[in-house]
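All protein chains but one are shown in place.
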Amino acid sequence: MSDFTFCTVQYDSGDWDSAPLVPANLIDSVARYTSISVAPTGVIVPLGSAELFKYPLAYLTGHLPVRFSELERRTLGEYCGRGGMLFVDDHNHDIDGVFHKSAHEEIARAVGPLKELPNTHALYSSFFKFDDGPPATTHELNGWGDNLVHKHLLAVMRGDRISVLYSSKDYSSEWGYHPDNKRFLSVDNTKFGVNIVVYALTR
Amino acid sequence: MERALRALSFALIAFALWRLFTAAGDGDVVRVRSSSLARDLPSIESARTAALHVEMDAALPPAERDALVAVAHAGTRVTWSAPRATLSRQGAAMPPLAAVAERAREPGGPVRIAVTSAADVAFSDGLAALDTVRATAAIRGATVSVGEPSGALGAVSGAVRAFIRVPAAAALHPVLVVGRAGWEAKFAVAALEERGWTVEARLFVAPGADVTQGSRGAIDTSRYAVIVALDTTLGSVAASVVRFVRQGGGLVLLAGAANAPAVRAIAPARAGARRLADVRAFDAAEPVNAMALYPLEGLRGDAVPLSTRGALLTVAARREGAGRVLQAGFDETWRWRMQGGADAVAAHRAWWSRMVASVAAAPLPPADESPAAEGAPLARLVDALGPAVAIAPDASGPHRLPGWLLPAILLCLLAEWASRRWRGAR
Partner (left out) sequence: MTILERVERARRTLRATAIAAAALRGLAAALGILLLSATVDAFVSLPAGARRLVPFVAAATAIALFLRRLSRAGVRADAGSAALWIEARFPSLRYALVTAVDPRYEGRVPEIERAAAQVSFEPAVRRAARRALTGPSIAVAACVLVLLVLPAGAVARVIRPAAGDALSRVRAGSRTNPLASMVVRVSPPAYAGLRDESFDNPASVRALVGSAITLEGVAGDGQVVATLGGSRTSASPSGDRWRLVLAMPSAPAAVRLHAAAHERLLVLEPVPDSAPVVVLTAPARDSILRKPSGRIRLSATASDDYGLASGAFELIVSSGGGENFTFKSRTIGAATFASRSGELAATISLDSIGLQPGDMLHLRAIVRDRNDVTGPGTGTSDTRTLRIARADEYDSVAVDPSPPPEAEKNALSQRMLLMMAQALEKKRPQISHATLVGESRSIALDQTRLRKRVGEIVFTRLGEDTGEQGDAVQKRLDQQMNPDSVLAAADRAASAAAGTALEGDHDETPLLALNRPLLEAYNAMWSASGELEVGEPGKAVPFMKKALDALQAARSAERIYLRGSTRAVVVDIDRVRLQGKDKGAPGARTPRPAADPSRDDRIRRFDAALRLVRTAPSAAVDSLLLLRLDLLDRDMAAARAIETAANTLRGGHDATSALIRARRALTSVPSAPAPLTSWGSPP
């Protein structure tokens, strides 16, 4: 049995599958840097399904407006209440766009309001050290898009634990490549993903 | 006839007065009730009564019982009897009552009282009533869990009152959880911490990279109460775990952890091949049925099997030196918390806490020599004064009138009056 299976959340309203290579890439990274028993492929689970509770860490992304149905809202609320963690990444590298606004609204209704996560949070030292907080993505630094660097991630906290982690930094684009292509990169840009997984598994 | 009836009434009244004012002579038994014993004891002691009979109409405090023993030793023959009135539903006015309390070795855990009695038992503490246990013909004992009592904890059954000693809460050392980083580690540690345990952890993530919580000091019973091994990854703990258990520490082996070389020698059994659960849903009554299992095989002779699933042994325990080892073959217990019913989170916490508490090393509480504590008062009474005696129907004493006397007087007077009225006279 694997200790960890990467789960992508399928929701009704948007392009939930806009980053199909992120799961494989992060699975590859977790296997490269840790001894965590990880399943070689990810799974796709509908947000309103009871299957979601089998995967205490889930990944959600997209470009389009996020609108949860009542069942999805209830399931997500229960999932986070029991200790599950949802990682949401805005696949648009813009600010205050439709995905951003709608996801904020839906997460606030289902779980709670998103607040800025301090860059000293344990997430940034859960495996690799990121002294400056969330690492910037190439989309933030390449001059196109919004030309802004999002300095913080956002989170819904349950006590002192992250229940929903929200990113506007477009890690979905950053990590959306075949893992075999890592060899072309001088710096592995998926290490922060390892931090997210290790944080979820140990905190 | 009227004169005769009148004369008879006067004679009976005179007899009653003579009985009332006749002083007790040597050889007469002094009869008292236990409810007024505290008031009568000084006069009894000073009068050097030859015989004393106590009717137990109320619970006898230990101090008064001891006073009666002293009176008996001074030469007075002391007997006692249960009250005539039936004070309990089962008809036993003084049912044998024995109660003992133990405190669950977990933070904020309940006080469990084991009680046996032939009648209903009401528990109370210094503030108010706590609970009542109804005795039935089939079950004459029960275990009751109550919160932290405020003041003295007592149990009353009929005319018997027990004062139950509650051990002081032990200062529990932290729990050390070791294993691979994963969902089981995350949720096991979370369950214990949320339940109030102090937890230290060593979770193996990569070679040379562990997620730790707490210090990495020596593994001994002065620092830890229990080690929980989630799998065969014991890391640096492996070298010390056997010594730790033999010195009195507790060890919980989950899933296949019993197959780790370091603990094979002290585990109750070896962990067999992993099996999936027979059912998919976590039933509130038997949630463990939905967990995957490493069945326990080759149970050691000195191990105690505690739980089974069909023909498979699921939980067993054994003592090793001064410590205890509990082996539970369940795997992925975290699914219970995530996929169980509405109460699954709290139940999962309680289950983990109970597992750890069952083997936790805790210093023995100091012995309570307080005379107020008495869990089996009837037994102590019999031991001190002998068994109850039946009251002789014709036994009389200086202060007791025959029961027939007053009705006889009334009857005579009534007959005399009726005769006059019948006659037409006033």
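For clarity, chains are labelled A and B in written order, and residue numbers in each chain start from 1.
Here, contacts are C-beta pairs under 8 Å (C-beta built on N, C-alpha and C of every residue); 3 or more make two chains touch, one makes a residue touch a chain.
These numbers come from a predicted model, not from an experiment.
**Q** Per the definition of touch given earlier, which of B:D210, B:D231, B:E374 or B:E416 contacts the omitted chain?
**A** B:D210
**Q** Could you please point out the chain B residues that touch the chain left off the display?
**A** Answer for chain B: residues 100, 102, 107-110, 112, 114, 127-131, 143, 145-148, 150, 189-190, 193-196, 198-199, 201, 203, 205-213, 284-288, 304, 306-307, 315, 317, 324, 326, 343, 346-347, 349-351, 353-355, 358 touch the chain left out.
**Q** Since one chain isn't shown, list which residues of chain A touch it in the complete complex.
**A** 12-13, 15, 17-21, 23-24, 27-29, 31-35, 38, 40-42, 63-65, 67, 69-70, 91-92, 97-98, 122, 125-129, 159-161, 173, 176-179, 183-184, 188, 191, 194, 198, 202-203
The definition used in the following text is that only the chains that are shown with their structure count from here on.
**Q** Please report how many Å separate the Cα centroid of chain A from that of chain B, as a whole number.
**A** 52
**Q** Could you pull out which chain A residues touch chain B in their complex?
**A** Residues 1, 3-4, 33-37, 50, 53-54, 56, 79, 81-84, 126-127, 198, 200-203 of chain A touch chain B in their complex.
**Q** Which of the residues in chain B end up touching chain A in this complex?
**A** Interface residues on chain B, with respect to chain A: 180-187, 190, 203-207, 209, 211, 274, 292, 331-332, 334-335, 337-339, 344-345.
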